[in-house]
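All protein chains but one are shown at their positions in the complex.
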Amino acid sequence: MSLLEVSDLNVWFDLPGGGQVHAVQGVSFALDGGQRFGLVGESGCGKTTTILALMGLLPPNAEVSGDVRIDGRSVLAGGEDSIRPHRWKDIAMVFQGAMNALNPVKKVGWQIAEPMALHGVAEGSAARKRAGELLELVGIPASAAERYPHEFSGGMRQRASIAMALACQPKILLADEPTTALDVMVQAQILELLTSLSDELGLALILVTHDLPVVAQMCDQAAVMYAGKIVEDGPMETLFHAPRHPYTRLLFAATPDLYGREAVVSIPGAPPRLDREITGCSFRQRCDVAMESCATEHPDLITIGAGHRAACLRNTAQREETAEVR
Amino acid sequence: MSEFMAARPAPSVPAAGAADQVAAEAAVRQAPGDVLLDVRDLRTYYPVRRGLVQSVARAPRRHVHAVDGVSFSLRRGEMVALVGESGCGKTSTLQTILGMVKPTSGTVTLDGTDITALSERQMRPLRRTIQMIYQDPYESLDPRFRVRDTIEEPMLVHGIGSSRSERLPLIAAALEQAGLTPAELFIDRYPHELSGGQRQRVAIAASLVLSPALLLADEPVSMLDVSVRAGVLALLDSLRRDADMAILMITHDLSTAAHFADRIAVMYLGRIVEQGRAADVVRDPQHPYTKALLSVVPKRDPRDRTVPQILTGETPNPVDVPAGCRFHPRCPIATDRCRTEDPALRQPDAAAAGDHLAACHLA
Partner (left out) sequence: MTAVTQDPALAAEGLGVPAHRRGVFWTALRQRKSAMVGLFIIIFFIVLAVIAPFISPYSATAQTCAVYAPPSAQHWLGCDDGGIDMLSELMQGGRISLVVGFAATLVAMVIGGGVGILSGYFGGWIDSALMRITDYLLVIPSLVFAIVIADIWGANLLHVIIVIGILQWTSTARIIRAQVMSLRERVFVKRARAIGSGNGRIIWRHILPQVAPLLIANTVLTVAIAIYMETVLAFLGLEDPTVTTWGTILQHAFDRTAISSGAWWAIVPDGFAIAAIIVGCFLLGQAIEDSLNPRLKVAHLSIRRWRFRPLVGRGKDAI
């Protein structure tokens, strides 16, 4: 049994004019303590929606199905009531742009202590003491608890929002684009912090980002999402060196590497709309190795090797052949 | 080898194929054209607003040293990347060259004319030759303008074409040059109907109708999806090759700079601390700041996990520039000399190429 098990997670959003967008389509993965898991893909691929669903923080027009288990306990089936006791205590999140979402008129220490009181973890001076400890943990002197967010730099604010997520000692930390809009040097500092936190506290970390190199450097496992589905997942090294879905391969090829000499490619077209049924493979219009059967047959996420899955019909066709690495 | 794997390096766009050549020919460049833009000792200071108490107490007026002695030149057909963290003055440099901000001192010479000395009115006809691409394609297009209006606007301002029917083919040609083909599919769209990459191409098309000599690009792809970035960059690359434009691009992404620019200039706190050919700067950095910046760029290959050399702290406030070398408080190898003496930009002893400069006493 893993710490976090997600199976067949689906999210639909009601559209104002009727109809639904199927934003997350049958996502499954599992994660243990101390593991770092990357969720990558272009904007609109459903990666943020997936982790918001895990937190039970979807807007009222959302509909969810599937099973999410934390320590074996199902947390979504009862709707808001079943997730609330787990939220922030077992599973916490650093939101996208969190560093700009701190309340400007409240002291940072107070803002870190607030969730502790809300979830009955600690109150009063105990909470304040713990807020100071958390700040130290993320590399800010405890005395800074008495300061206001505007006195902090961008990197310090992001550290403070990580401290806020850790307030109730969660086992799972979700981070949505934690380094976007930060400078490279500060980005490196924050990534180092997240890495050491997951090592030292045994946190299971889910990193949602569009930035493949960040995932490559930080995560052991990753899932590539496209049009609401996981199209490939597995160990990071396998994804880079032996991808079995053309989207994974193209995404890496579209990312320039500092010392890489090969061409940087762009992937033609745009992701499909998710408000109608897609027949066949959702990536086929942008794929450089699409076959005729891709238009009609639906590729399943099949196991390729140890912990490595991909959803491409080419794999099914070649299953008998020996898979050649690179 | 299976067909599946064989397609790995297949470039999906012809333009991206050109980028392939860039990387391959990085070392053997064709002879660059004549100098188009020459920036000499440019300084742009912004006054800091004083509070009432300070005004009454006659506290000395303080300045943000946004650009503090920047010199470089740009040839026709050349792409130079200005790299640095936020607050290093790269955007202010661009704004000053564009004429949006008056420099405190220094000169910006465009094609032999010092444009810093020109008045707003004298500058207006010259605006044709300098065009700017903005970072956020969701903000830089007027939401009420159709694509055709956005592209027609600069022609109206500069009196190109006497009638709508005369301008229409020019609009279509600019759209197709920017990769939006067929033009009829895009010409009547509003920005909100287009994707980020398409909007950025519209913005580029609106610059192209003026056939500028110099294109300034402020983080042109940082707001775009990874999958379309290469296409927009390849478009810029083809413009300087085929249309002989000079492109000055701001980016915080060293990987992008390494791939697409001819030369890289690294800025820190209002100064260029290192500049040279892209390959030289990336593979043989001389300034400790450049070395640190390069070490923290995450590599694509998960096996390639080099230990990043993380500098502590963040860029100091450009109001209080440190004495001596402005990088010394964060520099891992700073000596006593660095604390007192401001290093000039010169060719380091270890540098292989003659046009590789760094501002460090120890390089």
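Note that the chains take the letters A and B in the order they are written out, and that residue 1 is the start of every chain.
As a working rule, a contact is a pair of C-beta atoms (placed from the backbone, for glycine too) under 8 Å apart; a residue touches a chain by one contact, two chains touch by 3 or more.
Just so you know, these numbers come straight off a predicted model, no measurement behind them.
Trainee: Which residue, B:Arg40, B:His158 or B:Arg339, contacts the hidden chain when the whole complex is considered?
Mentor: B:His158
Trainee: So which of B:Asp41, B:Asp114, B:Glu166 or B:Glu193 would be touching the chain we can't see?
Mentor: Hidden-chain contact among the options goes to B:Glu193.
Trainee: If the missing chain were put back, which residues of subunit A would it touch?
Mentor: Those residues of subunit A that touch the unshown chain are 7-8, 10, 12, 25-26, 56, 58-66, 76-80, 266-270, 272-273, 285-291, 300.
Trainee: If you put the missing chain back, which residues of subunit B would it touch?
Mentor: 7, 10, 12-13, 98, 100, 124-125, 127-128, 130-132, 134, 136, 139-144, 146, 153-154, 157-158, 179-181, 185, 188-190, 192-193, 195, 197-198, 201, 203, 206, 210, 228, 231
In the analysis below, only the chains that are shown with their structure count from here on.
Trainee: Distance between subunit A and subunit B based on Cα centroids, please, to the nearest Å.
Mentor: About 31 Å separates the centre of subunit A from that of subunit B.
Trainee: Which positions of subunit A touch subunit B when the two form their complex?
Mentor: Going through subunit A, the ones touching subunit B are 42-43, 153-155, 183-189, 191-192, 210-214, 216-217, 236-237, 240-241, 244, 246, 249-268, 270, 286, 288-289, 312, 314-315, 318, 321, 323-324, 326.
Trainee: In their shared complex, at which residues does subunit B touch subunit A?
Mentor: 1-5, 7-13, 16-17, 19-20, 23-24, 26, 85-86, 195, 225-234, 252-256, 258-260, 282-283, 292-294, 296-303, 305, 308, 310-311, 314-315
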